[in-house]
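Provided herewith is a single structure, encoded as structure tokens, for subsequent inquiry.
Only one protein chain is missing; all other protein chains are in place.
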Amino acid sequence: MSATIASAAQPRPRPRQSIFRNHIVRAVISIATFIVLWEVGSRLKLPWVGDVPPPTVVLKALVPLLTDQGYWYSWYQSSRRVFTGFLAAMLIGIPFGLAMATSRIFRDITFPVFEILRPIPPLAWVPAAIIFWPTQELSIGFVIFLGAIFTIMLNVIGGARSIDLRFFQAARSMGSSNWDIFRRIVLPGVLPSIIVGCEVGIGITWNVVVAAEMISGGGGAIQSSAGGGLGFFIWSSYIGGSYPLIVVGMISIGIAGYISSSIIRRLGLLVTPWVRVR
Amino acid sequence: MNAPAATGAAAPEQHATKGAIRIQNVDKVYYAREGRVQAVSDCSLDIRAGEICMIVGPSGCGKTTLLNAIAGFHDITGGAIYLDGQMLCGPDKPKAEPGPDRVVVFQNGALFPWKTNLENVAFGPVVQGRMTKKEAAEKARGMMADAGLVGVEHNYPGEVSSGMRRRVEIVRALMNDPKVLLLDEPFGALDSLTKSVMHEALLEIYYRNKVTIFFITHDLEEAIFLGHRVAIMTTRPCKPKKILDVDIPHPRKYNVLTSPRFRSLMEETVSAVHEEAVKAFEAGEKEM
Partner (left out) sequence: MANGKQVASGGEIGAWDMVLYRVSKWLRSPTPYMMFVGFALFFGAWFLLSEVFKVWRFASLPGPREVLIEWFNPDPVYGLSLYSPDYYVHVWSSLRRVLYAFVISTCLGVPFGLFLGWSKNFREFTFPVFETLRPIPVLAWVPLAIVMFRADETPVIFLTTLASFYATALNTMLGVQSIDESYPRAAACLGASKWQIFRHIVIPGALPFIFTGLQISVGVAWFSLVAAEMVSGEYGLGYVINTSYVNVQYPVILIGMISVGIVGYASSALVRLAGDYMMQWRVRELALGGGR
């Protein structure tokens, strides 16, 4: 059966899509559903969810905090720790990683030691760090430093290795010196991987900061109360029985973490404008 | 000798053997980052059942879009495509269903790397439920032997040479008794020595299974050597510019390349191809 012959070429108009197919609308629906389920589950005292304060209560607890100086100071303290620890990790990790990537001998000497230290979770270092470092801040800083540095170094090495050999060959054939090659081929070539390493590293850093702050407030290694920060805030809310504040703290850290990842991503795009976003 | 492209309802239908394709006033518009792109515009082409139809054109001109439309990988925005009189896609049905009657051999190869060559070749009939695994393996072994692929049945595609991979992929397609074989620059990545061997291999396979072959290439020599007809397409938007009847008799051997008839066919068409290539170059076409 021949179908009727199509009319002369006329592009068909695009059919109007249902609004429920728009991905932003769907995102809103899904998050809204999640919040509703949370509220209902909490109010109905369902197992597990029932013990979590419902979102409305959490919101009520959040409002007075927004004007509380202590709350924002906690933000500052955690952010400061994240920032300084991460910066230290970058300042040492990137050159170290580059050295490992460029010098075979250096890598052969240092990589095995690196590999046996890496599986030890950063938080396992906390007591050793306290014994060693004179102040608590330095101990926390050291642990944060460790948390980030392994990831950063791994990414630097991986990034350097993946630079296409032909770039080196092209540069050599145009008469570049070793230093030129390093500056103009290796560094820019490694940059995207460094950025990725930093994005992952900052997530680890927040984890470590939060944990260190909780440990300093809670039972265990560090006993002094001079810790502060959002992790400490969560822990002391727990100890003090103000459960809604726990959730407030969690959300706060989530937001802070998201902001720091975004900053890194933005900076990354600035520094590597040639990388095409997938 | 040029045959005018068939248009409109006047031309009589080809019922006889399987695999006649009619492309009728096909349009394809898509929206990319740069805005609205007209890949194919009012393109009409008749492909006869059982013939090798070569599609030649500059990179990025829309030939692959045409192939994808026939295969059913995306829709068309105007016109219709028929296979043996049945509508594949058209005004009420903008996208065809992919199926084993029109199997594609891909430009960069799409043998499943995690299956052995034999498993790849036997994949079609098994997955369609037409044969058991054993039966399919038997037939696959036979067809692979016919194509000169002995001893690599249990290797993974990553372990054999690219020429061999192409042959395996072609055999995989043929296992399904397709009406049409859609080849998208299958030999583009091969060196010209391997290519010449592959050409003869393809022809041998063709003589044994008379499927319709829709073959996209940008190599004019390859097109004239293999094809019954060569359709030279304009640069984007794609449309047949000139259709060449290659009246060199089959079966063909490689010495045909130096025959005077071959050379005169090249002469006739090389300027048309070159003209489009220059236009494409100036328009800064990137490979789509």
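We call the chains A and B, going by the order they appear; numbering starts again at 1 in every chain.
Here is the rule we go by: a residue touches a chain if its C-beta (ideal position, glycine included) is under 8 Å from a C-beta of that chain, and two chains touch if they have at least 3 such contacts.
These figures come from a predicted structure and were not determined experimentally.
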item	value
Per the touch definition above, residue among B:Glu159, B:Asp191 or B:Asp245 touching the missing chain	B:Glu159
Full-complex contact with the absent chain, from A:Val40, A:Leu87 or A:Ile120	A:Ile120
Chain B residues touching the omitted chain (full complex)	71-73, 98-100, 102-104, 106, 108-110, 112-115, 123-124, 127-128, 147-152, 154-165, 172-173, 176, 197, 201
Positions on chain A contacted by the hidden chain, ascending	23, 26-31, 34, 48-49, 51-52, 105, 108-113, 116-117, 119-128, 130-134, 203-204, 206-207, 210-211, 214-215, 218-221, 230-231, 234-235, 237-238, 243, 246-247, 249-251, 253-255, 257-258, 261
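Note that only the chains that are shown with their structure count from here on.
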item	value
Centre distance in Å when chain A and chain B are each reduced to the mean of their C-alpha atoms	48
